[in-house]
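My questions all concern the structure below.
On to chain A.
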Amino acid sequence: MDAMAVERSVTRLSHEILEKNGSPEKIVLIGIHKRGVPLAARIQAKIHEISGAELQQGSLDITFHRDDYRERLVIPQVKGSDVPFSLDEKVAVLVDDVLYTGRTIRAALDVLNSFGRASKVQLAVLVDRGHRELPVRADFVGKNIPTHEDEHVHVELRETDEDDRVFLIRIQD
Partner candidate 1 sequence: MKIEKLAKDLLLINGKIIDPHNRKTFDGDVWLKNGKIAGVGDVNTPKGAEKIDCSGKVITHGFCDLHVHFREPGREDKETLKTGSRAALAGGFTRVCVMPNTHPPLDTPESINFIREKAQECPIHIHPIGAVTKSQGGNDITEMGLMHREGAVAFSDDGIPIQDGAMMRIALEYSTLMNVPVINHAEDECLRAEGVMNEGIVSNHLGLPGNPDFAESTMVHRDLELAKFTGARLHVPHVSSAKSVQHIRGMKKINEKVTAEVTPHHLYFNDEALRSFDTNLKVAPPIRTEQDRKALLEAVKDGTIDCIATDHAPHTIEDKETTFDLASFGMIGLESCFGAVCKVLVVNEMAIALEELIRLLTVKPRNIMGFEADLFQVGIPAEIAILDPTKDWVFDSTHVQSRSVNSPYYGETLTGRVEMTISRGYIASN
Partner candidate 2 sequence: MLQQKHLLGLEGYPSEDIQSIIDTAFNFREVLDRPIKKVPSLQGVTIVNLFFENSTRTRISFELAQKRLSADTVNFSSSSSSLKKGESFKDTAQNIEAMKIDATVMRHPTPGAPQHLTEFIDAVVINAGDGTHEHPTQAILDMMSLHEKFGKLKGLKVGILGDISHSRVALSNIYGLITMGVEVTLCGPPNLIPPFIRNLGVNVNYNVDEVIEWADALNVLRIQRERMGLGLVPSIREYRAMFGITKERLDHHKKEIVIMHPGPMNRGVEIDGSVADSDQAIILDQVLNGVASRMAILYLLCGGKSSEKEES
C-alpha cells in the first residue's frame, strides 16, 4: 500500500465505525502501541471531520500482558497505557496496524480490562494478514493481505517513520 491507499483505508474505516455504531457519543478509540496510536488519532480526526463528533482516545501498552512472558523477557519501549476516562457504557474500538496471530489483541483485551468494563469491544486494523492462533477477528479491516508464514507485513506511518507505506516482505533462506 502506498500513502494514498493508507489514507483511503483510514477514511473507509472511519465511516464503517460510525455506521456500525449509530451514535458516535458512546464510541471511544483505543490505540495499541506503537503504530495503533497514531492510527487511532487519524481515525479520531477523520470522524470529527465527517460527523463533528469528538471521540475520546486512549492508548495501551501490552508489554506486561504478553502471553509469552514465560519464554521472553521484554523491556517496555513506551511509557505505558493511558486510558484517562471511564469505559462504562462505552463501545471501545481497539485500533492496531496489523492483525496476525491475534495474541496482541488478546493481551490488549487483558490490559483494557484493568481499566474497566466496556459495554462492547470492537477491533479496527489497517491490515489483516491472516494466520490466527487464537479465536480473534477484526470488525473493521483496511486491507486483507493474505500471507505465508515466512512473509512479514511491515507498516510505516508518517507519524512514526518517513511516510505511509505498507510492505510485504519475503524472507529468503
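Quick note on selection: all candidates are chains of the complex that A comes from, given by their letters.
The rule is short, and it goes like this: a residue touches a chain if its C-beta (ideal position, glycine included) is under 8 Å from a C-beta of that chain, and two chains touch if they have at least 3 such contacts; residues count from 1.
Because the structure is a prediction, the values reported are computed rather than measured.
Note on chain A: across 1 or 2, the candidate touching it in the complex is 2; the others do not touch it there. In the complex of the two chains, the chain A residues touching candidate 2 come out as 61, 63-65, 67, 69-76, 79-83, 110, 113-116.
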